[in-house]
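All protein chains but one are shown at their positions in the complex.
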Amino acid sequence: MTPIESAERALRRSAVWILVGLLLLAGVYVRALVFTPAEVTQGLAQKIFYIHAPSAWVAFLAFGIVGVTSVVFLFLKDPRLDLFAASSAEVGMVFTTEVLITGPIWGKTVWGTWWTWDARLTLTLFLWFVMLAYLILRSAVQEPGQRARYSAVLGILGALLVPFIHVSVYLFRTLHPMPVVLRPGRPTLPGSMLVTLVASFLVFTWFFAALLSHRYAMARLADARAHAAAERDDA
Amino acid sequence: MTGQAGPVAVSAEPALAVRGVERSFGHVRALRGISFTLGVGDSLAVFGPNGAGKTTLLRVLAGLLRPQRGEVLLGGVPQSRADAAHRREVGLIAHYSLLYDGLTAAENLDFYGRLYGVPDRPAAVARALEAVRLSDRAGDLVGTFSRGMVQRMAIARALLHEPRIVLLDEPFSGLDQRAAAALRDLLMHLRAERRTMVLVTHNLDEGLELATHVAIQVGGRFAECGPVDGDLAAYRSRYADATAVRG
Partner (left out) sequence: MGDLLRATWAIAAKDVLLEFRSRTAFVSALVFTALVLAIFNFARDPTAVSAIDLAPGILWITFTFAAMLGLNRAFALERENRALDGLLLSPASRTAIYLGKVLANLVFVGSVEAIALPLFALFFNVPVLPVLGPLVLVIALATLGFVAVGTLMSSMAVNTRLAELMLPVLLLPFLVPPVTSAVQITSRLFAGRPFSEVTAWLRLLVAYDIIFVAACVLFFEFTIEE
């Protein structure tokens, strides 16, 4: 099988996984909205939690993948690793943006303020900035080898940065008293809510993996086509 | 540059050996398997059209680029295993000067002298400036120099650390008659000192005059490579053939 054919097959396969993921998402939403009890103080708005929390998990997972793949790339120098890291960053960016949108929506509905410098939301905001920097850097470098090296270095440094930002924000909040705000934390959940939550984490992870495979297949296909075109020009 | 006899080969190893070197940039294959061997004192002239990968080849020989396949050996030792030591043996003369316009001629050479660990630096710098006839401009900023003077400074910089291998990338480009003649003299001088040279150019006449070996590079490969046999016309027609195929 030529690289182009292999990439096209991966593309079709991952499209199927995405469809499955969409069905699973629909299933989880139905469960969350209809079959899960509403939280007593926040009411219906609390159900955003079933999108917000899993998205946050996926966002950090995506960036973790970028970090690890970048390290391996610098050792092995295989350009496919670079394509994989870039795909993870792009897909992860979508989920990170989602966290930053659902967070304020939830906040406004429940407490009347769009933004609080909540520890986790702040950390996600800076993750968003680092991912944005990664994507902007990639778009600013033309030569593929250089782009891959630069992205890998930024990806690794960014992954190292995340724990430091977490500690910074944590110290800021604990040593710097702020107005007490009801945090959208993980409350001790009664059984059925917990099941819905775990289900949505699993479904979101599946959906992320499907999107990542699809995006990676797209990248491989574009790369294989460019390679074939370059070889035709040579001949 | 000091006038003493050049380095004497202490081993039977060739001065420069290149084996199956390949290098790509993204999907562009700049070098597709280059191999050749040069003994001490040999000079290789590489001719080729633009885009043939000649500059890429020189950058690999200089250690600025790593080949993705194949290897480069200096004196029998692979480049990857002896980076810093190798770089001391190599000098590069290109059409960009690698100098700092904001420093004087003497300061530029002194800086490079430090990086290369040149012994007795002030004397070496003075000798280098004298060899390119720029001693009277030692205290002037390189930014004020003319193109010809910059080229002479670039030569002084490249040869300051007495490299055994000298690489030249289109050194004649942009030079007037006088400067070109001076450069030719210099290259003859380097040959007399038994330094190994690789000269990249698209000017057949100048290259053949100075070289012991010739290669024609087209599309990342050597279309031919061998000792010079003196027939300029034959080379011209073979070169035209090799480059015509590419259109």
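Per-chain numbering from 1; labels A and B assigned in written order.
To be clear about the criterion, contacts are C-beta pairs under 8 Å (C-beta built on N, C-alpha and C of every residue); 3 or more make two chains touch, one makes a residue touch a chain.
All figures in this text were calculated on a predicted structure; none of them were measured in a lab.
S.K.: In the full complex, which of B:F47, B:Y112 or B:F172 touches the chain missing from this view?
M.R.: Residue touching the chain left out of view: B:Y112.
S.K.: Considering the whole complex, which of B:A85, B:A123 or B:A244 touches the chain not shown?
M.R.: B:A85
S.K.: Which candidate, B:V21, B:L38, B:A52 or B:L65, sits in contact with the chain we can't see?
M.R.: Final answer for the missing-chain contact: B:L65.
S.K.: May I ask you to list the residues on subunit A that touch the chain which is not drawn?
M.R.: 74, 126, 129-130, 132-133, 136-137, 140-141, 145-146, 149-150, 152-154, 156-158, 160-161, 164-165, 167-168, 171-172, 175-176
S.K.: Name, in rising order, the residues on subunit B that touch the hidden chain in the full complex.
M.R.: The list for subunit B reads 62-66, 84-85, 87-88, 90, 92, 94, 96-103, 107, 111-112, 114-117, 157.
Note that in this section only the chains that are shown with their structure count from here on.
S.K.: With centres defined as the mean C-alpha position, give me the subunit A-subunit B separation in Å.
M.R.: That gives a centre separation of 50 Å.
S.K.: In the complex formed with subunit A, which residues of subunit B make contact?
M.R.: Touch residues, subunit B against subunit A: 25-29, 219.
S.K.: Any idea which subunit A residues touch subunit B in the complex?
M.R.: 143-145, 226-227, 229-231, 234
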